[in-house]
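Note that this complex is displayed minus one protein chain, with the remaining chains in position.
Think of it as A, B and C in the order they're written, each chain with its own count starting at 1.
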């Protein structure tokens, strides 16, 4: 059902953030895309955990990948809202995000994202992310 | 009503993220704290706008500052949830976040955060952020 | 700036929910619409407070009124997402919701809603509500 594979998704992400430390697209399984982010000391917070913004970036990116996997390389899809619950403090290790579309509409897509510490089964954060899919005569321009 | 001033808040933030590019605490006015983030090309996205994760980081940080301004230097307060609506694509310029606590409870604080482009009055994003305030025998330890 | 007044908004709401106990549109002031809901024992919860679903219904309805006040009688606008933080337990008395649009786009509107107990200044709940504005060839049909 996916129209893009791991390599194609990785290329889109790497080209969208040139020079940045982007997550790695690890798997496309049905409509779920798994993305892994390499965590190091720069992402740490007091108490040896990972900062919230790192998890939000990962949720946002994983949702984008899950949408593109289904609808193709719509690079200009933009996040319209993100809700995240932080469930447990993750240790300072790599994070895994599993993103699954709940709705792929003509103008809106909603994606469920679960985040784990690599190698652990307890979920550390859970997000619902909405993207707007641009149309031909789109309103979304910088102010 | 604030128990910490701009300088004290800035010191806490800078020490919490050593070596990082932290936002600047610009003003404490009543219970509202204003924080400014210097945006450059690294924070850009296709179309000349600022990435969503930068705005989420700023919302999270501004909320933390607004709580500490009222309750003092509780460095280990942690975000438990964040909801953000992206309203307009900001141009690639500095961002201003205004954070105001809606509730400061014994264990939970909820903060309203409005984000603008510096020098513009149209809001570009709006967030509601919840922090847990640690107590003496707190459960929140890394998994 | 509003294109509908209190009486017109009330008529739309009353006709949309025939026979129901709808909120009262109390004021249109600039772009903020104030709506009041008459609370009685049926809306109570153990401890003498108002149930959460009553506040969610009120947030949703107030947001709808605030959008229609600006764009006219688009009865088929539908809620696409709602986020609400419950801040304090309200006593079992009438509730007041103040709804202000944050964005009125071509296809999406986002509204900020603050809820109070009538006659009190402490906010009891705060919501951000998103509506989809139907277009000519809209996808939104029952499944």
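We take it that contacts are C-beta pairs under 8 Å (C-beta built on N, C-alpha and C of every residue); 3 or more make two chains touch, one makes a residue touch a chain.
The shown structure was predicted, so the numbers you read here are calculated from the model rather than taken from an experiment.
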{"item": "Among A:74, A:87, A:118 or A:133, residue touching the chain not depicted", "value": "A:87"}
{"item": "Interface with the undisplayed chain - residues on chain B", "value": "80-81, 83, 105-108, 130, 132, 139"}
{"item": "Residue numbers in chain A that touch the chain omitted from display", "value": "83, 85, 87-88, 102-103, 110, 112, 123, 126, 128, 130"}
{"item": "Touch list for chain C against the chain that is not drawn", "value": "16, 19-20, 42, 45-49, 52-53, 56-57, 60-61, 75-76, 78-86, 88-91, 117, 120, 122, 124, 140-143"}
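The rule is short, and it goes like this: only the chains that are shown with their structure count from here on.
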{"item": "Distance from the mean Cα position of chain C to that of chain A, given in whole angstrom", "value": "32"}
{"item": "Multi-partner residues of chain C (each touching 2 or more other chains)", "value": "83, 130"}
